[in-house]
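Shown next, in structure tokens, is the structure this report addresses.
For this depiction, one protein chain was excluded, whereas all remaining protein chains were kept in their positions.
Naming follows writing order (A, B and C), and every chain is counted from residue 1.
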Amino acid sequence: MPDTPSLTVLLFARYAELFGAAELRLALPQPATVAGVVEALRILPGGAALPLNPLVAVNARQARSDQPVSAGDELALLPPMAGG
Amino acid sequence: MPDTPSLTVLLFARYAELFGAAELRLALPQPATVAGVVEALRILPGGAALPLNPLVAVNARQARSDQPVSAGDELALLPPMAGG
Amino acid sequence: MAFLTELPLQLDALVAEVAAPECGGIATFLGLVRNHQEGRAVERLEYSAYHPMAEGECATIVAEAMAQWPVRVAVRHRVGTLLIGDAAVAVAAASAHRAAAFEACRYLIEELKRRVPIWKKEFFLDGSVDWVEPR
Partner (left out) sequence: MAFLTELPLQLDALVAEVAAPECGGIATFLGLVRNHQEGRAVERLEYSAYHPMAEGECATIVAEAMAQWPVRVAVRHRVGTLLIGDAAVAVAAASAHRAAAFEACRYLIEELKRRVPIWKKEFFLDGSVDWVEPR
């Protein structure tokens, strides 16, 4: 789909295992928000196990679920952080 | 005074400078208590500048001013501690 | 210097980085891989991170500490495979007085653990595997 506006979704840790991938390319969903992307992910294989409100970053900054997203954005789904 | 019962007084830091010595030998005072030793020290040259109730250790353990002392004891006069 | 590294952490290097003639105290914290987790024997951990966001969030936390206390600070987190006793995270905070050094050091490690996108997978001696999640 070279002409479809799309964005990149990065998956980490437990979430990467759910989807069997560390990176996905998604068509820009409707509505074009963080929540819209999460909804689109939830219907993919493995996506049903995602929490309803996962922590999401847009272009490496934490984002609220109603934040708009645009074609070309890099979204990251972040499991609970566990550094240290 | 080989036959006089005596004790050793160790002086540290500022107190050693007051007396110009790090160690003194004193005849066992009357009363034979920590306070008695401090009184005996206060009338020695330099001793007037001692505080009325300096911190004192007897045989390396902190002592109260009414603690008895015996011949052969090692008293230490301790300026306020300033380690670290 | 980068916050994330694949190399072993050197506490002495961190201390040298924050030391300065006006500093009277340096507080540090070293987080190590320990041999047990909720009663189970651990064999190793694998750390991963969302690198650009981790670097940015770390810089934000460092700036917060320097705004709150007169400190010089350094923080480093290791990624990759770590064995028992290996240092996963190292924090150092130097200040003229010790209270600020202690408080900033504690702030840095608490905020790093809470806010920086790093994850660890725990491999147990019995062969089981878990993603560690904060309680």
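Heads up, the rule we're going with is that contacts are C-beta pairs under 8 Å (C-beta built on N, C-alpha and C of every residue); 3 or more make two chains touch, one makes a residue touch a chain.
Source: prediction; values computed, not measured.
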Going by the touch rule at the top, give the shown chains the omitted chain contacts.
B, C
For chain C, residues touching the missing partner are 11-12, 15, 19, 21-36, 84-85, 96, 98, 101-102, 105-106, 109
Over the whole complex, note the residues of chain B touching the chain we left out.
10, 12-14, 57, 60-61, 76, 78-84
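The rule we apply is simple: only the chains that are shown with their structure count from here on.
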Centre-to-centre on C-alpha atoms, which chain is most distant from chain C?
B
Just the number, please: Cα centre separation of chain A and chain C in whole Å.
27
Using mean C-alpha positions as chain centres, tell me how far chain B is from chain C in Å, no decimals.
50
Can you check how far apart chain A and chain B are, centre to centre, with Cα atoms defining each centre and the answer in Å?
76
Of all the residues in chain C, which ones touch at least 2 other chains?
none
By the touch rule stated above, which residues of chain B touch at least two different other chains?
none
